[in-house]
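Report on one structure; see the data block that follows.
Only one protein chain is missing from this complex, and each of the others stays in its spot.
Labels run A and B following the written order; every chain starts at residue 1.
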Amino acid sequence: MGLQGLLWCIALLLGTSLAAAAAGRHRRAGTLVYAVALGTTTVALVIAGASLLAVGSLGGALQLPIGLPWLGAHFRLDALAAFFLVVVNLGGATASLYGLGYGKHEQAPGRVLPFFPAFLAGMNLVVLADDAFTFLFTWEFMSLSSWALVMAHHRERGNAAAGYLYLLMASFGTLALLLAFGLLAGPGGGYAFSAIRATLPSALVGGVVLALALIGAGSKAGLVPLHVWLPLAHPAAPSHVSALMSGVMTKVAVYGFVRIVFDLLGPPHWWWGALVPLLGGVTALLGVLYALMEHDLKRLLAYHTVENIGIIFIGLGLALAFRASDMQGAAALALTAALLHVFNHSVFKSLLFFGAGAVLAATGERDMERLGGLIHRMPLTALAFLIGSAAISALPPFNGFVSEWLTFQAILLSPNLPQWLLKFLVPAIGALLALSAVLAAACFVKAFGITFLGRPRTDVAHDAVETDSWSIAAMFILAAFCLLAGILPGYFIDALAPVSEALTGARLPRQNELDWLTIVPIGQSRSSYNGLLLFLFIALAALLAAEAIHRWASDAVRRAPPWDCGFPDASPITQYTAGSFSQPIRRVFGTVLFRAREEVDMPPPGDARAARLHVRLHDVLWDTFYLPTAKLVEFTAERFNKVQFLTIRAYLTLVFAALVVLLMVLAVWQ
Amino acid sequence: MAIVVDLVVQLGQMLVVLALAPLLTGFVRKLKAHLLRRQGPPLVQPYRDLLRLLRKEVVLAHSASWVFRIAPYLVFAATWVAAALVPTFATGLLFSYAADMIAIVALLGSARFMLALAGLDVGTSFGGIGSSREMMIASLAEPAMLMVVFTLSLLAGSTQLSSIAASMQGPDVGLRVSLALALIGLLMVAIAENARIPVDNPATHLELTMVHEAMILEYSGRHLALIEVASYLKLLLYVSVIACVFFPWGIAVSGQGAAAYLAAVVVYVVKLAAGGFLLAIFETAIAKMRVFRVPDFLGAALMLGFLAVLLLFVTRAG
Partner (left out) sequence: MDRLALDVAHLFAGGLVLVSFMLLYQDRMTGLVNNFALHALVVSFSVAWQAYIQQAPHLYITAAIALVVKAVVIPVALHRIVVRLGIHRTIEPVVGIGLTMLAGIGLVALSIMVMLPITAEAGTLAREDLAFALSVILLGLLMMVSRHNAVSQVIGFMSIENGLILAATGAKGMPLVVEISVAFSILIALIVIGIFLFRIRERFDTVDIHVLHEHRGERP
């Protein structure tokens, strides 16, 4: 029943998309499209949430007679799909709500409106797909509709190149997934997931499928080194689409990985649990260091997505390692941590992109170096962005801390693993995780501080206006989720129990029976956390201090120019910029990883021009992997170009030679 | 009835911590002065400073926002809650299971986040210096701290401070190299996080040497009082953690009765005094490092923590 409802919602979204394609220029088209999208995704969210909590009664499978004639299209709603549908539709609903306000700023609505509902429909369909063909078809549909959205502002500088790179990487990823499904289906050729689940691949095939899934799903999610398209494509799209791409589409990619590796592939081998967390840890650290070097607000957020995907893959990899050693409780913990981070990240990343979109709409600027002081002009946006920043920096009592805490608890179970490499690797990955968590906090002090705090650096920042109430409503709904998931994590963990049971065979202990709403992931004597109590304590302590001081001491305030160690009122240019804020961290980490070099161009004495500071950064991954590959492809293409210009006789010879070779192979094979 | 007693003891711990924090700082300052052959301010001078500041009016810059005004309260609240969750005279108190060591480290991170934002709020270059240097120091100190937490929790089988303290008093811990390395790492992190020489000078007003002082440069009146109390509490927190983990003898267990608690409070005060004494000697004996030597220092702490985790596996195998 739940599945039919979801499919009807998706059909409605596709219908809206067609209608918008026909009548996109109409004045009220935007409001209608976003309103329908909001309604449909909210209904889908409710159905998905109900299915997650009562998956036995509401789940189901369905086969539609569309698609390939001998295969049809299979759809299935199980616990894993229900959870990811909750994530997708929550993001979709808030993005549609945001779009009701933000869409009015859109210059070319005809290029955005038809594809937005299609994108939402595509993401929903990927999660529901139950056979390889439907999965790949809907995956491509999702990629293409998001590509169209990336190209919506194609005349802006850099967007066309971003779209091209996105298309290239998406096609490459789909190719990897195609090969993965081909290997999984095996010589028997049964493409339905139920058939694939029944066959058990050999160790070699399993390893190859893991690698292909990492390449295919990982490139869409943003694993290093396949992440390069993400910081170019995500910022190029309109802001609510950026939020969907970063917050939701990357999670659909994670869903693809989880479905293939945890569900379809059978029991894992221990070295999978070494490779995946290592990739995750490296991704997390590199993502946040790239983010620290950025001063474009949306690109910084996109690099942060890369970091958080790394954290999710750390949890997934740990779950694989524990499963391979039959430690099912620990595997359930690691998987729950990863999935909870999936939810948390989609919530706060969407919130942050909405904030960045509001700033972009109000000032026309994405560059932090040209903003500043926006907290006075856009107070509500600033508050929502602050909550999102605190959540993504893994600060208690918000939700980011809960999933990181659970991941750390899973890491601390690693000494029980039998393999020596894992025993040493997992604490090293714990160190990488700790490093990336605190660097993320540094990055968001920079992002929030330079953009919203301080004094305005340009006139557009000085004259910014608060954004509209639809956008603010969307942002505050997500901010409320950030706080709720941090204070009441037990409910979310219990909701994830059916998923972890289905995939690892175990679940975390029931959280809702514990005192004071504490969460205890392993055992009471081992570790526990109570977000509600911490929040109450902090709030009470702060309020008590404020009340006591205001009553018995003093509450006088006087406004004056800043002290600034006695310097006379300096211009806003003397404030710290984004580059200067990250300079110490760039000196420590960047000289090795990015070959960061600073050069000061000092004018000779007597010359009155300003000195200049140049910071050179090299994207080492781009230089090592992509440029040589591009050169190789160009070189090979040059060589093969000659085939275009042969005579007719030469072509006939080619055909003849191919025929003869095939006949010879047939003869030998007999 | 029992729950009321537990609540009272827990509240008692929170008040003890708040009351003793300025005394510890006063003791360290007095001792440093004596080592430099000066009289130094009286032991209770920090209390007087706080009272004086609380009564003064706040001077706010024109460009300061509500973040600037709220930050001192949040910094104080987060640090006080974290300090109150560290076992000082008794383990296993009523709310000690609300947060383990990782959560305490993260609470201090929340406080630091708000303080760094407040530094950027007024829009002067000093605040920027303080915030950016503070985040650089934190980016190495917090992972080092987490590595020490890993070592301790791998040894004790738990991340709860009460359980770690209890297992450290147990018989099968022994003299391990990992513990020595973890202690050295924790000391280095404590020095960095509390803005002590050789990482930062708590008594300086030269911009080239400021980290913590630069962030709070624009604060005055009651806001400054709250931030000062928060930094006193942070020092007390770190000394308490070192005392309860590495020197856990004399800590009462929850439920042992008022006499045991009182004795444990006396032992705790003695441990605080010893810690303050060693800190004063260390700060007087050593010179401050250049800012860009601090990453080497903290990198060494991170390596020590990681080495401690690795070496733990050597003896666990046998």
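We adopt the following convention: a residue touches a chain if its C-beta (ideal position, glycine included) is under 8 Å from a C-beta of that chain, and two chains touch if they have at least 3 such contacts.
If you're wondering where the values come from, they're calculated on a predicted model, not measured in any experiment.
Novice: Touching the absent chain in the whole complex: find that residue among B:Val44, B:Ala274 or B:Val314.
Specialist: B:Val314
Novice: Of B:Phe113, B:Phe126, B:Tyr219 or B:Phe306, which sits in contact with the chain we cannot see?
Specialist: Checking the options B:Phe113, B:Phe126, B:Tyr219 or B:Phe306, the one contacting the hidden chain is B:Phe306.
Novice: Thinking of the whole complex, not just what is shown, which of A:Ile573, A:Val592, A:Ala637 or A:Val668 touches the missing chain?
Specialist: A:Val592
Novice: What residues on chain A make contact with the chain left out of this view?
Specialist: Residues of chain A in contact with the hidden chain: 420-421, 424, 591-592.
Novice: Where does chain B touch the missing chain, residue by residue?
Specialist: 174-178, 180-181, 295-296, 299-300, 303, 306-307, 310-311, 313-315, 317-318
As a convention for this text, only the chains that are shown with their structure count from here on.
Novice: Could you grab the centroid distance between chain A and chain B? Build each centroid from C-alpha atoms only and quote it in angstrom.
Specialist: Computed from C-alpha means, the inter-chain centre distance equals 35 Å.
Novice: With touch defined as at the start, can you tell me which chain B residues reach chain A in the complex?
Specialist: Touch list, chain B to chain A: 54-67, 73-74, 76-78, 80-81, 84, 95, 97-100, 102-103, 106-107, 109-110, 112-113, 116-117, 119-129, 131-133, 135-136, 138-140, 142-143, 146-147, 150, 153-154, 157-160, 163, 205, 207, 217-218, 221-222, 226, 291-292, 295, 302, 306, 309-310, 313, 316.
Novice: Which residues of chain A touch chain B in their complex?
Specialist: It is residues 372-373, 375-376, 379, 386, 390, 393-396, 401, 405, 408-409, 411-412, 415, 423-424, 427-428, 430-431, 434-435, 437-439, 441-442, 444-446, 448-450, 453-455, 516, 518, 524-530, 533-534, 537-539, 541-542, 545-546, 549, 553-565, 570, 572, 574-576, 580-585, 587-588 of chain A that touch chain B.
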